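Pasting a structure here, questions to come.
Take a look at chain A:
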Amino acid sequence: MAKGRILIEEALCKGCELCTTVCPKDLIEIAPDRFTPKGYHPAILVDPGRDCTGCAICSVICPEAAITVYRMTAAPVRAAA
Partner candidate 1 sequence: MTEMVETLIYQRPDSLQMVHTHYCPGCTHGVAHRLIAEVLDEMDIRPITIGVAPVGCSVFAYNYFNVDFAEAAHGRAPAMATGLKRVSPDKIVFTYQGDGDLASIGAAEILHVAGRGENITTIFINNAIYGMTGGQMAPTTLPGQRTTSTPLGRDVEVHGMPLKMCEVLSQLDGSAYVVRRSLHDVPNIRRAKKAIRAAFEVQQKALGFSMVELLSSCPTNWGLPPQESLDWIKDHMLPAFPLGDYKVHPALAVDGG
Partner candidate 2 sequence: MTLELLEGNTAFAEAAVRAGCQAYFGYPITPQTEALEHMARRMPELGRVFLQAESEVAAINMVYGAACAGVRVMTSSSSPGVSLMMEGLSYIAGSEVPVVVVDVMRGGPGLGNIAPSQGDYNQMVKGGGHGDYKQIVLAPATVQELIDMTYEAFDLAEKYRCITVVLTDGNLGQMMEPAELPPMQAVRSKADRPAWALTGADGRPPNVISSIYIDPVIEEAFNRKLMAKQAEIEANEVRFREFMLEDAELAIVAFGTAGRISQSAIRAARGEGIRVGLLRPVSLYPYPYARVAALAEQVRAILVVEMNGGQMVDDVRLAVQGRVPVEFYGRMGGVTPLPEEILDQIHRLRAFQPAAR
(Lines give C-alpha, C1' and ligand atoms only; values in the text may rest on other atoms or scores of the structure.)
Protein backbone atom coordinates (compact mmCIF):
# COMPACT_ATOMS: atom_id res chain seq x y z
CA MET A 1 0.00 0.00 0.00
CA ALA A 2 1.27 3.46 -0.92
CA LYS A 3 2.76 5.40 1.93
CA GLY A 4 1.69 8.67 0.34
CA ARG A 5 -0.56 10.25 -2.19
CA ILE A 6 -1.06 13.69 -3.70
CA LEU A 7 -4.05 15.56 -5.04
CA ILE A 8 -3.40 18.16 -7.72
CA GLU A 9 -6.08 20.83 -7.98
CA GLU A 10 -6.56 21.01 -11.70
CA ALA A 11 -8.35 24.35 -11.64
CA LEU A 12 -5.08 25.87 -10.40
CA CYS A 13 -2.49 23.77 -12.27
CA LYS A 14 -0.81 25.54 -15.20
CA GLY A 15 1.05 22.51 -16.49
CA CYS A 16 4.43 24.14 -15.82
CA GLU A 17 5.98 20.67 -15.35
CA LEU A 18 8.20 21.70 -12.44
CA CYS A 19 6.68 19.02 -10.21
CA THR A 20 7.43 16.40 -12.83
CA THR A 21 11.16 17.21 -12.60
CA VAL A 22 11.50 17.04 -8.82
CA CYS A 23 9.55 13.93 -7.85
CA PRO A 24 12.24 11.53 -6.57
CA LYS A 25 10.23 8.60 -7.88
CA ASP A 26 9.18 10.16 -11.22
CA LEU A 27 5.49 9.64 -10.45
CA ILE A 28 4.11 12.87 -11.87
CA GLU A 29 3.33 13.27 -15.53
CA ILE A 30 1.57 15.78 -17.72
CA ALA A 31 -1.79 14.47 -18.94
CA PRO A 32 -1.62 14.76 -22.73
CA ASP A 33 -5.30 14.11 -23.29
CA ARG A 34 -6.91 16.55 -20.91
CA PHE A 35 -7.12 20.34 -20.43
CA THR A 36 -7.80 22.38 -17.31
CA PRO A 37 -10.56 25.02 -17.49
CA LYS A 38 -7.82 27.52 -18.42
CA GLY A 39 -6.53 25.37 -21.27
CA TYR A 40 -3.40 23.87 -19.69
CA HIS A 41 -2.44 20.20 -19.68
CA PRO A 42 -2.50 19.39 -15.97
CA ALA A 43 0.02 17.41 -14.00
CA ILE A 44 -1.26 14.12 -12.63
CA LEU A 45 0.02 11.49 -10.24
CA VAL A 46 0.72 8.24 -12.09
CA ASP A 47 1.48 5.75 -9.38
CA PRO A 48 0.51 2.23 -10.42
CA GLY A 49 3.16 0.74 -8.15
CA ARG A 50 1.98 2.69 -5.12
CA ASP A 51 5.45 4.13 -4.72
CA CYS A 52 4.54 7.66 -3.59
CA THR A 53 6.03 8.30 -0.13
CA GLY A 54 4.27 11.57 0.52
CA CYS A 55 7.65 13.32 0.67
CA ALA A 56 5.92 16.57 -0.40
CA ILE A 57 8.84 17.75 -2.49
CA CYS A 58 6.41 18.40 -5.36
CA SER A 59 4.41 20.76 -3.16
CA VAL A 60 7.55 22.78 -2.40
CA ILE A 61 8.21 23.60 -6.04
CA CYS A 62 4.60 24.11 -7.15
CA PRO A 63 4.09 27.81 -7.93
CA GLU A 64 0.32 27.46 -7.76
CA ALA A 65 0.08 25.78 -4.33
CA ALA A 66 -2.07 23.28 -6.19
CA ILE A 67 -0.78 20.12 -4.52
CA THR A 68 -2.16 18.55 -1.36
CA VAL A 69 -0.01 15.81 0.16
CA TYR A 70 -1.05 12.89 2.36
CA ARG A 71 1.13 10.33 4.07
CA MET A 72 0.44 7.26 6.17
CA THR A 73 1.80 7.89 9.65
CA ALA A 74 1.60 5.97 12.89
CA ALA A 75 -1.66 6.71 14.65
CA PRO A 76 -1.15 8.86 17.76
CA VAL A 77 -1.12 6.75 20.94
CA ARG A 78 -4.03 7.69 23.18
CA ALA A 79 -3.10 8.48 26.73
CA ALA A 80 -4.74 6.25 29.27
CA ALA A 81 -7.97 7.75 30.52
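In picking the candidates, the idea was that all candidates are chains of the complex that A comes from, given by their letters.
Here, contacts are C-beta pairs under 8 Å (C-beta built on N, C-alpha and C of every residue); 3 or more make two chains touch, one makes a residue touch a chain; residues count from 1.
Computed from a predicted structure; not experimentally measured.
Colleague: Pick out the one candidate among 1 or 2 that is in contact with chain A within this complex.
Modeller: 1
Colleague: Show which residues of chain A lie in contact with candidate 1 when the two form their complex.
Modeller: For this pair, the touching residues of chain A are 4-5, 9, 11-12, 14-18, 21-22, 38, 40, 54, 56-57, 59-75.
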